[in-house]
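One chain of protein is taken out of this complex; the other chains stay put.
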Amino acid sequence: MRSPSPARYGPPSRWRVLPERGTVSIFELGLFAVALTMIAVDLPQTLQDVIIQTFLWAGLALAWNIAGGYAGMISFGHAAFFGLGAYTSTILSVHYGITPWVGMWAGALLAAGFGGALAMICARLRGPFFILSTLAAAEVIRMGALNWASLTGGAEGLSILPVVDATNMVFASKTAYAVLLLIYFVAVYVLTKLLEGSRYGLYLFAARDDEDAAGAAGINLLLARTSALCLSAFLTAIGGSLFAQYFQFLDPTHVLSPELSFQFALLPALGGIGTAIGPVLGAIILVPLSELLRGYLGSAAAGLHMAIYGGVLIVVMLYFPAGLAGALARLAVCRRKGTP
Amino acid sequence: MSTLGQLVYSGLLTGSVYALMSMGLTLIFGVLRIVNFAHGEFLMLAMYGAWAITAMLGLNPLYAIVVVVPAMFLFGVLVHRLIIRPGLDKPHIVLVFGTMGLSILMQNVALMMFSADLYDVPPLFGGRSIVIGPFYAKAELLIGFAIALASTFGLRFVLKTTYLGKAIRATVQDGEAAQLMGIPVPRIFLITFATGSALVGLAACVMMPLFSVFPTVGLNFVLIAFVIVVLGGMGSIEGALLGGICIGIVQSTSSYYVAPAYGQMFFFILFLLVMIFRPAGLLGRKGEATIGMND
Partner (left out) sequence: MTVLLEVKDAVRAFGPLRAVAGVSFSVQRGELVGLIGPNGAGKSTLYNLIAGAIRPTSGQIWFNGRSVGGWQPFRAARAGIGRTFQIPKPYRHLTVIENVAVSALSHERTVSAARRYCEAILEDVGLADCAEAPVSILTAGLLKRLEVARVLALRPSLILFDEIMAGLTSTEVRGMTELVAALPARGFTVIWVEHVLYAIMKAAPRIMVLHRGQLICDGSPEQVAKDPAVIKAYLGEEMNLA
């Protein structure tokens, strides 16, 4: 049959400059180099804190994105997984003397189980209904933590003794934490990139983009969605455990609040949902910005910078729904096509 | 036995107030098929407004209805024009995150303007309770119940008998067909959204004597509103009333018999149960939650 006449899309070239699905780009390698430099160089404590938080949030945003961006299951309740991870490893450590290096996997499995159950119950619900279910589930967890004081310390929370002991994941220098969280970030990133180029990843995209066509192509929607949420929950919980060890204190407000849940969704939304680099960009831009604003303007900024985020989110959503990464992707396609 | 009766009675009244707050949300969903994640912040805004008027004029907050309801209607028009309308023909996540962004914006503007302090208005009639039969209830609650009931029947009347109501129902059933019939669907959307906002304003005035206002008050109530709307059936005003009453009763009885802290937890569990067994809710159309959202 005669071919139609849309512009010819050239064969893929060897090295990509800007991030694209399924391959590594110079941009990403450059970013990694910068990250390594930030750890190697001797920086003041406050900056180190910012870097640690950035790595953490990059990993968390990526984890959210697996369910929210790739599988299309937008969740405003991811704090549940974060909190489950944080509390599990901390409770095991504080009450039972189990090292967080082991405890964090227990937390991750618990979160994955919870996520799986949630998905099996609610994944067939569309759009806003599913979002509301995640909200409700997270609130159930939070109230559980608030009320089960004997286990979780209730509103007062739990503290981790700052006794330096590498086997208990308590480090003397911030650099050690930075390395740990960089490993976390890179691991989640590599996993994400592998996923998006894989058969499983393509199945998630199909299930997200059109359920009926995906079913007709032989995709088990329930399995795809449940596994995506399990994986997302697992990775988020690991982040939660690492955060607990770094911050050395947790309570429901810090690890289970709805505001926190919004944050998980906010970073990928601004950076670009559904891409690997998007959540990273969201974290890289927003985390240092908010930390610096908070430090610079004092407590009044707590309202101001979030208000600005809210406004920016509205504008970005209406005019740049693919986020920052979407803009980059368009640039990448244009370069390959040879048009400016 | 009379304790249970009292609990059910006050739960019913409180629940009807919750229902009033949720009617706007369910109306907007029923017609525009979107969930306004900033719904709680609309309530917060209206509550601050009601407080301000009461504080300035020294009046009963119910009089504030005269100002707050039209003001909220106009606010709804503004938000619809600026945010909702541009987002309607885009993928759903645009309005999900868009209204979420609005929620964050409004919360934090309130935080900057009013700080995190709680604001109250003095109780009506000196906080006396009115006794009907063996049961006590605060005057504010009874008034709230009456207004909620009146709103339900009023809305039902408008929807069933007026031309506007019929146009709205037509839009709900088939927006394209309605447009082909000459119904100005974009304007119906605008009117519905603004009316939903006005309803929130009405609820705020009723709720001000009962609850304090602070920047994140919306978050508490929006979760309750979501549960009520889902329970009653998205898009059903009567369902919202029914759902609200259920929630109110569940909350009052579980707070008393189990523990106050667990009161809230119970109706989230109720929410999840509804999601499992009847996601369309008590009075919603069957299959609504699982089909039709992304179409």
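Residue numbering begins at 1 within each chain, and the chains themselves are lettered A and B in the order written.
Just so it is clear, contacts are C-beta pairs under 8 Å (C-beta built on N, C-alpha and C of every residue); 3 or more make two chains touch, one makes a residue touch a chain.
Keep in mind that this is a model prediction, so the values were computed, not measured.
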Wait, the hidden chain, what does it touch out of the ones we have here? A
From A:I219, A:I285 or A:L304, residue that would touch the chain that is not displayed: A:I219
Consider the whole complex, including the chain that is not shown, and state which of A:F185, A:F205, A:F264 or A:Y309 touches that chain. A:F205
Per the touch rule stated above, subunit A touches the missing chain via residues 1-9, 12, 22, 197-199, 202-203, 205-206, 208-210, 212-221, 274, 333
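Rule of thumb we're sticking to: only the chains that are shown with their structure count from here on.
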Per the C-alpha means, the centres of subunit A and subunit B lie apart by a whole-Å value of 32
So in the complex, the part of subunit A that touches subunit B is made up of which residues? 74, 76, 121-122, 124-129, 131-133, 135-137, 139-140, 143-144, 146-147, 211, 258, 262, 265-266, 269, 273, 300, 302-304, 306-307, 309-314, 317-318, 321
Counting only contacts in the complex, subunit B reaches subunit A at residues 29, 34-35, 83, 86-87, 90-98, 100-109, 111-112, 215, 219, 223, 226-227, 230, 259, 261-262, 264-265, 268-269, 271-272, 275-276, 279, 289-294
